[in-house]
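Taking it in order: structure first as structure tokens, then the write-up.
Note that one protein chain is taken out, while the other chains of the complex remain in position.
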Amino acid sequence: MAKYHTFTLFSDFEEAFGALADIRVHKIPGISIDDVTLQSPIEHPEIEEVLGDRPVHVQKFTFFGALFGVTFGFFFLAAAQASFLAQPQGGKPIIPLPSNFVLMYEMLIFFGVWTTVFAFIFLAGLVRKRGPIYSEQVNVDQIAVIIDVDEKNLDALKKLFTKHKALEIREEKLP
Amino acid sequence: MSFKNILENWSAFRKDAEAGGHHKYDHRWGMAINLDVCTGCNACSTACYAENNLAVVGKDRFEKGQAMHWMRIERYWDDADRQFPERGASFLPMMCQQCGAATCEPVCPVAATYHTPDGLNAQVYNRCIGSRYCSNNCPFRVRYFNFYSYYETWAEPLNQQLNPDISVRDKGVMEKCTFCVQRIRASNDKAKMENRAIADGEVQTACAQACPTGAIVFGDTMDPNSAVNKLWAKHEVKRGDYLSKKPKVNAEKRGYRIFEELNVDPSVMYLERVREEI
Amino acid sequence: MSGFKVNRRDFLRVLGWGGASTALVGCDMPTTVTLEEGKEDVVAYFMPEEYVIPGVGVWYASTCTQCAAGCGIHGRVREGRALKLEGNPESVINRGKTCMMGQAGVQAHYNPDRLTQPLMREGGALKPASWEVALKKIAEKTASANGDRVAWLSGAVSGHQAVLINDVLNTFGSKQHFVHETIHASVWQAVARDMLGDAQPVLRMDKAKSILSFGADFLGTWQSPVHFATQYAKFRSGKRGVLIQVEPKMSLTGGSADAWVAVRPGTEGILALGIAQNLVKRGWAKGEVPAKLKEVLAKYELGMVANATGVAGDRIQRITAALKDHAPSLVLAGAPVEGGENGYDAVSAVMLLNILLGNIGQTIEPAAQFAEARMQARSGGTRGALEFSKLAAAKKLDVAFISHANPVYHAPGFMKMKDAMANVGFKVVMTQFPDETAMQADVVLPLYSAIEDWGTHVAAYNGGVATLSFQQPLMEPLYKDTRGFGDVALSLLKQRKPKEYAAFNDYYAYLKASVSNMPAAVAKGDKNKDAAWNALLQKGVLETKATVGKFKVNTATVAAVADVSADVQFPYRLLPSARLGLWDGRHANSPWLQESPDQISKVVWGSWVEMHPVTAAKLGVKSGDYVRVTSAQGSLEAQAYVFNGIHPEAIAVPLGQGHQEYGRYAKGLGVNPYAILNPVIEKKTGEVAAYATRVSVTKLDKSARLVHMGSSDTQMGRKLVSTIPATVYRRTEGEA
Partner (left out) sequence: MHVNEKDINEQIRWAQINADVLRSMENPRPAYWVAVAVCIAMVSCAVLAEIYQYNTGLGVTNLNNPHMWDMYIATFVFWIGMSHSGTLLSAILHIIHADWRKPIYRFAEAMTTFSLMTAGFFPMIHLGRIWNLYWVLPYVSDRGVWPNFRSPLAWDAFAISTYLSASAVFLFIGMIPDLAICRDNAKGWRKTLYTTLSLGWRGDDRQWRNFRKTYMLLACFLIPLAVSVHSIVSADFAMSIMPGWHVTTFPPYFVAGALYSGCAAIITLFVILRYFFRFEEYMTTAIMEKTCKLTFAIAMVWTYLNLIEFASTWYGHNIYDKEVLIYKATGPYAWIFWTMIFCGSVAPFALAIQKWRRHMPTMFVVSLLLNLGMYFERWMIVAPTLSMAYEPHQFYMMYGSIVQWAIVFGSFGWFGLLFLIFVKIFPSVSMYEVKEMVFHRRRHLDHETAVKFGRRARDAGTPATDTH
């Protein structure tokens, strides 16, 4: 049975959320809220009410990045100070912890930041191939709901959306 | 590099100020300068110019404060407020004090100045990038910076006098008194070749050698028989931490180190100037 | 390196002593470079001579000629270049020490402004010439000259150079060898001769427990500074001696004084007599005081002396007491006293103190004169130049030889030396630099530097041990067209008496022969003259038999000291103070010495005018302002340096600057106080009274930062130079 990729634009956010709320309560059998992707010009914390809590994992990468930074920092500095040409300075230890802490701290942040960034690019699914249908309006003032549905549910879905004052519904047969 | 190395020597690497830092000294070169016989005649200063290829900067740059006298004789008037300076002038030969806990060392971003096993503040000209932090952090203000390529100013054949034992510094490099390290090294090598210890008085800095009144005594303060060490002992000046040190048994002994309270542990001891009441 | 050549054979000859001398100096091993025709022969380092160790220096013994003191030095030579001079421990005079001028000896040698070839005057201008032409010219010009129409003006010379000068003059039948030194102790010597019967008594500071110095800058510029400095060190050690310095302007020695007493300039003699009177009155005078002397002293009671000198009466008493308590004492007189119009009397008064204090035979000992009279030091003062200029001005000279001196610069302005020399028929100047005098010459003969030349020296003040010290080349000449002084003198002699001197093809041969034939020289050591000769050169100094005189004390010459006259138009007294470093100006062409600050004022690269704050306030002057100093003879302009180390009635302008010629470092820098000296002559000695000029000072509306070293004049509460009273010193280490 053929699958369709649907792309529906709303100008009224409340209606869009309404539609999603309906999907969530299985108004249309066979369509789960988990299939829904929402595109919007701004961030909508409150839609988790309807979309359900979808997990975010960036912070774990951050944590380990930072952890790596600080431990690497310590060993790197100690190694540089003691394993190569020692730099004896009057009345000072070769591995001066207090001043090394400063640099370990900087390294913690440095690695923390970069792992976060890369984790973000990876987890947010950036720089990868996108679906075919896209409207610039989602970056202006409209909100888009994207669902892949079986042919049999298509009409029901359209009905639901039109009921919720969808501006336009685009669909495309998936290979 | 190996972390094994670090872990094995951790305690050594962590040895800090109270323990004298990470050092097994084989010498600690030091000086004793008797201000009572120093006549401020400038012989030492000129000898230093002759020995260490110091640049003559000329009138304008001298006026700017860019002169390069590693060894300078400071002259103070203690009776400036009286009608006449009836106790004469106060002369102070001031050169790098080769501090045991030098403030110039830790601040150098590239470790161009470091502490040698014979207790000197080495200044590695080739490593210096000229951040000049060391000079800013020197309480004695005895570090001199090559603001220009002074070697260009040596008119032929004056440049033939340059001492080949030490380099001529180019612009952008910090320099300072080295306790005539080239002489120290030469005697070191000679002593090694004849495998014996360096005898006291075998190494003389240019200033000490020139000083007509012998006010400057140079030697190894670790050698118990050296003249300089005897002087330090006689005048009850000890190396090391100012705070943890016991006060002199006889407070009237003349020895003192300048800015002792800064705890930089200078290697130069001065003997107080004496004046008769007439 | 391109500048100089090494003639291999000569160099090996030098190395002979080098190898030996290292054994003595015990520092390095010999080395050499091989340079053929000035091109560096790199191959030589692949196949070095067996004694060559590239990069290792050799030390040669020689003698310093930066001033007339005659210190022994060791010169470090590496790859054929003289690099560094140090004192020769063998020398009785400096005991291995050097002063700043000695250190700068290498700069006199490597100076970029040296003359590199003879010059001859053609059509008013000096043109380069070859030695042959120059000597031929001299031969022509001097052929007919004879008798006292020939004169030789030189600086202080001694040893074989003095002998040669003498011989040259003899060939003309002339006796006129004038010696001119700006910084001298002639009056002191004259007084010592008259009162002690010994012109050059030995001063034993090491024995003295107190020194009362009337302006004698013995640590700086008086007779033999380094020698006195070494003595001073002993004087200060152990039971520390007391130094009292009485002078109108603080000298380097004054800087080290326990008590620095500012005295009204020109009245030092009065103060001396005052102290003498005080001694006698309090019955502290040693020995019998002649009645005549009592008369002289009678009127110098405290009140009068205090008025005249500006030194408080109780101070005078304390000084007297100090001299008595710290016996034996030593009383000296220096330039400010000697240079007064009453110089002779003043110095006599000072010498009288030595007699009254019983220092004669204690701290003042008879000189041990060098046995060979002809080689003794010819030291003189400004009188030589004065007489020379008179003769010249009166057109009484056909030929004048000038060496080791720069009279056109050094002679006081009133002598008009330049014009006077114009009246001399033919002037031969032997010098190293294009100085003011050379510019006036008909023929200029460029000399070796002291580091390239041979010579022997006998110190005028020898510290009680008669020695002959040797000057030998530390390296080959930088310029092939220069010659040694001895060689020049010899060639002059050969022009006159070819036969007598045919044996010696150069000064070296002459020296070797002459020294080897000296009895004292070969007395010790083996009979092999070469070995003895080499040993001498290794040692650098030769102790010789000395004739030790006996004192004949005589106080008859002591007379009242005339007070200095006041003057409304010229209220201040000018002190042309000398300074260790630039000396009388002969070292103004040394960058090191120019950049090395004056010890007291710390000014560099120029002249300044010292005045007391009181004076400055009166004139509305502060340090850095330009002032004009005017005397009857003329005026000069320089920046003021205001400090309280000078008597309010005095104005000091240091010697050393104000050259019209003399190379890039000296030319056009500062002013020369001698240019405005009044023509005052000290009657009894005929010396110029250099400290007797009165001047007026006016402020100019021009001011600039006085270029000097150091910022704060006070220690600002830091413990930099800490001072303790001598009582404490005696408690802790005085007995040591």
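By letter and in written order, the chains are A, B and C; residue numbering begins at 1 in each of them.
We take it that contacts are C-beta pairs under 8 Å (C-beta built on N, C-alpha and C of every residue); 3 or more make two chains touch, one makes a residue touch a chain.
Just so you know, these numbers come straight off a predicted model, no measurement behind them.
K.L.:
Counting contacts across the entire complex, name the shown chains the missing chain touches.
P.N.:
A, B, C
K.L.:
Have a look at B:Phe140, B:Phe218, B:Trp232 or B:Tyr270 and name the one touching the chain we're not showing.
P.N.:
Checking the options B:Phe140, B:Phe218, B:Trp232 or B:Tyr270, the one contacting the hidden chain is B:Phe140.
K.L.:
Who touches the missing chain here, A:Leu67, A:Ala80, A:Ala156 or A:Ile169?
P.N.:
If we include the chain that is not displayed, A:Ala80 is the one touching it.
K.L.:
For the full complex, which residue in B:Pro109, B:Pro224 or B:Pro247 touches the chain that was left out?
P.N.:
For the chain that is not drawn, the touching residue is B:Pro109.
K.L.:
I need the residue numbers on subunit A that touch the omitted chain, in ascending order.
P.N.:
Missing-chain contacts on subunit A: residues 14, 17, 37-47, 49, 51, 54, 56, 58-59, 62, 76-77, 80-81, 84-85, 87, 89, 92, 96, 99-100, 102-103, 105-107, 109-110, 112-114, 116-117, 119-121, 123-128, 130, 134, 136, 138-141.
K.L.:
Extract the touching residues of subunit B with respect to the undisplayed chain.
P.N.:
Residues in contact with the chain left out: 61, 64-67, 72, 74, 76, 92, 94, 103, 106-111, 127-133, 135-137, 139-141, 143-149, 171-174, 259, 262, 264.
K.L.:
Residues on subunit C that touch the omitted chain in the whole complex?
P.N.:
Subunit C touches the missing chain through residues 710-712, 714-718, 720.
Everything below uses one rule, namely that only the chains that are shown with their structure count from here on.
K.L.:
How would one label the connectivity among the chains shown: line, ring, star, complete, or other?
P.N.:
Topology of touching chains reads as a line.
K.L.:
As a test of whether you follow the contact definition, which chain pair has the most C-beta contact pairs?
P.N.:
So the chains sharing the most C-beta contacts are B-C.
K.L.:
When the centre of a chain is set as the mean of its C-alpha atoms, what distance in Å lies between subunit A and subunit B?
P.N.:
Comparing mean C-alpha positions, subunit B is 63 Å from subunit A.
K.L.:
Report, in whole Å, the distance between the mean C-alpha point of subunit B and the mean C-alpha point of subunit C.
P.N.:
About 33 Å, centre to centre.
K.L.:
For subunit C, jot down the residues that touch at least 2 other chains.
P.N.:
Where subunit C is concerned, no single residue meets two or more other chains.
K.L.:
Give me the residue numbers in subunit B that touch at least two other chains, ranges are fine.
P.N.:
none
K.L.:
Inside the complex, what are the residues of subunit B that reach subunit C?
P.N.:
35-37, 39-43, 45-47, 49-51, 56-59, 62-63, 67, 69, 72-80, 82-92, 155-158, 160-164, 206, 209-215, 234, 250, 252-254, 256, 258-259, 270, 272-278
K.L.:
Please give the residue numbers of subunit A that touch subunit B in the complex, ascending.
P.N.:
75, 78-79, 81-84, 86-97, 99
K.L.:
Can you list the subunit C residues touching subunit B in their complex?
P.N.:
Those in contact with subunit B are residues 1, 3-4, 55, 78-79, 81-87, 94, 96-100, 102-104, 106-107, 109-112, 219-220, 225-226, 229-230, 232-233, 236-237, 240, 242, 244-245, 250, 252-262, 318-319, 322, 478, 580-581, 591-597, 599-600, 602, 604-606, 643-645, 664, 705, 707, 709-710, 712-715, 718-729, 731-733.
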